[in-house]
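Just one protein chain is left out here, and the rest sit where they should.
Take a look at chain A:
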Amino acid sequence: MNAPVSALTPGPLVETDVVRVSLEAPRGRLSLRARGELAPFDVALGLTLPRKIGQRAAGDGIEALCLGPDEWMIHAPEAQVGALLSACATLYERHPHSLVDVSGRETTYVVDGPGALDLLSVGCPRDLDRILPGEGRRTVFDGVTVILWRDGETTARLDVWHSFAPYLSELLETGSRELAADAAAAR
C-alpha cells in the first residue's frame, strides 16, 4: 500500500565506478517507544531488542535499531506490519508503550561500493569508521536528520523522510560524480 511518490521511484539513482546509490522499494517501518521490562516485546516482535544505542538485531525478516534509551526503529516487510502492531497491542495493558506505523513517513537510500563511506562523509559529520558494520545511528546528512544503517564495510542505508529526499538525492548524485572524478584523477 506504500506506492512511492512520483518523484521517488525505487531503483538506481546514480552509479559510478566507485559508488552506487539506489532507492529501496517501500518497506514497513515502526517506531517503538517503551521502557522497563522489554522481554515481552522481544517475544511479540520475534527478535531480541538491542539494549544499547546504535546496536541492531534481526529476526525473521525484521530488524531493529536502538536509537535512544527507550526508542527503536523497526523495519519489516509491509505485510507484517499489521501483525506486529496487533502483537504489541496485546501487551499494552501491562506494558504501556507507543508503537507507531511510520511506513509512509520515510524512504531508504542504499549506498554501495568502495566510495560509499566517502560519499556519506560529504554530508555526515560523524566519524563513520566508529559506526561498525552491523550498527546504526540517527545522525544528519547535509543538515537533514537521517538514520544510518552500516550494513557492511562498503554498504550502508540512509532512512530519510520523504519530503527531504529530493534534496538528498541531489547531493548524493553530485557527490557520487565528484568521487568518481576524484578516482579518475588519482589513476
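To be clear about the criterion, contacts are C-beta pairs under 8 Å (C-beta built on N, C-alpha and C of every residue); 3 or more make two chains touch, one makes a residue touch a chain; residues count from 1.
Simple rule for what comes next: contacts and distances are computed from a predicted model.
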{"item": "Record-based protein name (UniProt) of the chain missing from this complex, from \"Cytochrome b\", \"Sulfate ABC transporter substrate-binding protein\", \"Sarcosine oxidase, alpha subunit family protein\" or \"Phenylacetate-CoA oxygenase subunit PaaI\"", "value": "\"Sarcosine oxidase, alpha subunit family protein\""}
{"item": "Among A:Pro12, A:Pro77 or A:Gly104, the residue in touch with the chain that has been omitted", "value": "A:Gly104"}
{"item": "Where the unshown chain meets chain A, residue by residue", "value": "1-7, 26, 31, 33, 70, 96-98, 100-106, 118, 121-122, 124-129, 142-144, 161-164, 166-167, 170-171, 174-175, 177-178, 180-182, 184-185"}
